[in-house]
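I have placed the structure first, in the form of structure tokens, so that the comments after it can refer back to it.
Left out: one protein chain. Kept in place: all the others.
Moving on, here comes subunit A:
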């Protein structure tokens, strides 16, 4: 039985009908209150939210929990109670102790009581004058004392340290040891025999050169990608209008000092923490500080003990939306509240990225293998009575042969290529290694506003003629299909158009309507655009219906009213239009318009309430609309309306309709969420919004899927109390911040583990940190999106923090590993896909690299133990590692995915980049074939020159004696030392080319891990062929171009030797195809488990 089938829900095409009913939503009208009503609704919610953050910041002062009560009903009471509970809950949390301690310290520094002081006390305290401001001299003094008014950037590792890290990181330390051993060996040789060859010095120098080159390269790559960010985050310097020496001056806000008197106006960023001295209609957007998106009124009255909530304080980095204000700077730079939160973020530890862990693992494997082989080798050679010095040289050879010198630098290149690709898709990756992290992400904690939603109010539903109509909420609004023929709609549209103060900014004639900038608040903007789309030129309509009087929205009235002349020249009546909180509007009405006809309201009251509840239950903000034609005899054309005395009727109006608005999900989001889910990623929504809104959006966005239910849904469905429902029967859960506060970490873990679809509503941004920690306790790799300053600790804490490029604050961007340039959740999915792809492709690269190790270590073994002339020199192995293999490494990064990588589960932490099957298959299967192929070429070259393999055994000692110039070969011919040397170099070249030829096959087979190459398409990745061409060209250049340069130990090789290893290359290909065939034939079988890497 499928879960959910016991409680059949009506088939639900539009998510609006998912809820059976909404009895619990007694205070639903809160969300339905008119947008303009910033007073009660705004501050209330913000107060509530501030609580959470201030709870953390200011827990010593429990009185801050007293919430501004303004008659907005029961929720406030619960809030108040909750405050105390929260406090208790927090105290009980041992995990928070440390953080609290940190915050405690901050608190002690932050003894803000400036908001309580009178202006005179303030003047005294800061030695300033409210009228004349500071003197320039005093300001300069203070500037010197306090430093500039800017957040100190996060502590950067000095460039030299970064550079040195590259120099000793990874394999470099091994190579340094090798180089030093080389020189030590030469030193010993030199002390014995001053004429000894300089080979070891050269080798040491080459190794150092390799380290420095690859280190510099990796450093350069890192620096380049960091620079992108640096340029990105560089801001236009902010200006501030300040009164100094009794003059108004515009100075860079960095130069502000404590005690400065600044003036701010709508649109400005608040340049520092400011205590307001005077204000006119000032509203600020505190979202970056508190996560609260509602604009908040600011005045110069001290209204609350808590500095974050009192109205006479403005904080650094928040924005003034409208109005003007004058204030005194009381904190600058890092001592501002924002500065302190930002510094809190840097306190949260940076954790290693999964890919860094994997690469470290790989380095450990390779280093471990090479050092242990080297040491075993050393012991063998010493016990074979080789001089210790020679043994050391062999040891170096083994280490160098084992270490893929070029790999780490190319991994950086690969990552930065992916980063570039992602940047094109609007994911800017700050930390290169974070490229892959998204791929292994198993939980995404996403913001709602802006990320999942379009971040603008949009008309979603209309109710008139006793019917609910749906409006198109897609990004362009193009498809409005509701019935527009009714007379009621004509009236409603008129009210929408006229009772609206929002206007388009001039000069945007060619901009699509939905993209035009509007002056006005969110709801009015929504209405303006809605009417512009449907009716055409709204401004023209407004011009025709001249406005004669207007009462703007205010919190006591809860309505907005305007009186217009009509555009009908025969109709001399005035039209009064009104919009506002639906109940308030309904109270004022006595009639209702149905199908264009006015009817008494009585019967329709019930349908009104049903509709209102339903729309409210969708988490939408509902507005009521009504109008009244003022009788022409009472109100002649010359009548003078006085809005203060209200010399016109405001009751017995005609109710026209309801209209509800929501911030709709972006159209790409549902699909993206589905993709995440099929990719095994849990998407958790964390929002400060009301649970109902949150849930509605979650349903629309697919975060709560259509057929899953929350405990409340089940309870409602079965008509039982919520407590009676078995919690685990519900797939989905909506958890509020208050509930979260009461949970123990264990309960949170349980919640996170047992519900696949979770929405956290009414959470403070600080609680995000708790959620992230909970997810990480479950072993998940967590991605967190955020934009506010207060998100930055969570962003830092997350395995990958994703900041919003447009809405994000600088602190958030600093703390994040990735920046979404378009703030779009769908971009994260792209990131996930790229991350998974890069992991797969790095796996292929690692396999490709490891394969040749066998072929490079074996020669040393046979050289020392069997006594063959050296098949390949240490320097020649570097040609492979740093020459022919480099571009193929990068080419593999361009490989397309074999299967839909978005259909599999996120990588488990135990699923290593370099796992056992990979190592075994690369070394013991393909590696062995490569070795054999290379040795066949080696034997061919020697045998054809006169040294048959049987002669070669044990030949090493004589072969390398400089004074033996008549060494006999298998035919009795005699060789001088140099002739032998030259033959040896030919052998190196042949061996090198044999490996190269087989690496071509190796490269081709690494294109896929499961599919046949022919399924994948041999030519599907053109870069692979560039890689192959590069291999051949580099080999050609080394052999024929530079064949005469003795130091390189390369010679011109006979053409036929290039083809000797070809059968082995083909064998590799065939063998790998067979392997893949068996893997495909018997998935999950023994072969699959042991041979699939």
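Here are a few things to note about the model shown:
The criterion applied here is as follows: a contact is a pair of C-beta atoms (placed from the backbone, for glycine too) under 8 Å apart; a residue touches a chain by one contact, two chains touch by 3 or more; residues count from 1.
Everything that follows uses one rule, which is that contacts and distances are computed from a predicted model.
Only one chain is not pictured, and the protein name UniProt records for it, out of "Centromere protein X", "Sodium/potassium-transporting ATPase subunit beta", "AP complex subunit sigma" or "Peroxisomal acyl-coenzyme A oxidase 1", is "Sodium/potassium-transporting ATPase subunit beta".
When you scan A:924, A:957, A:1018 or A:1081 for touch with the missing chain, the hit is A:924. Touch with the chain omitted from the figure is made, among A:386, A:639, A:982 or A:1069, by A:982. Of the options A:720, A:953 or A:1018, the residue whose C-beta touches the omitted chain is A:720.
The residue from A:174, A:945 or A:1065 that touches the chain not shown here is A:945. Although one chain is not displayed, its contacts with subunit A can still be listed: residues 1, 3, 6-7, 714, 718-720, 724-726, 728-729, 753-754, 779, 910, 924-925, 928-929, 932, 935-936, 939-940, 943-946, 948-949, 963, 965-966, 968-979, 982-983, 986, 1046, 1054, 1063, 1067, 1084-1086, 1090.
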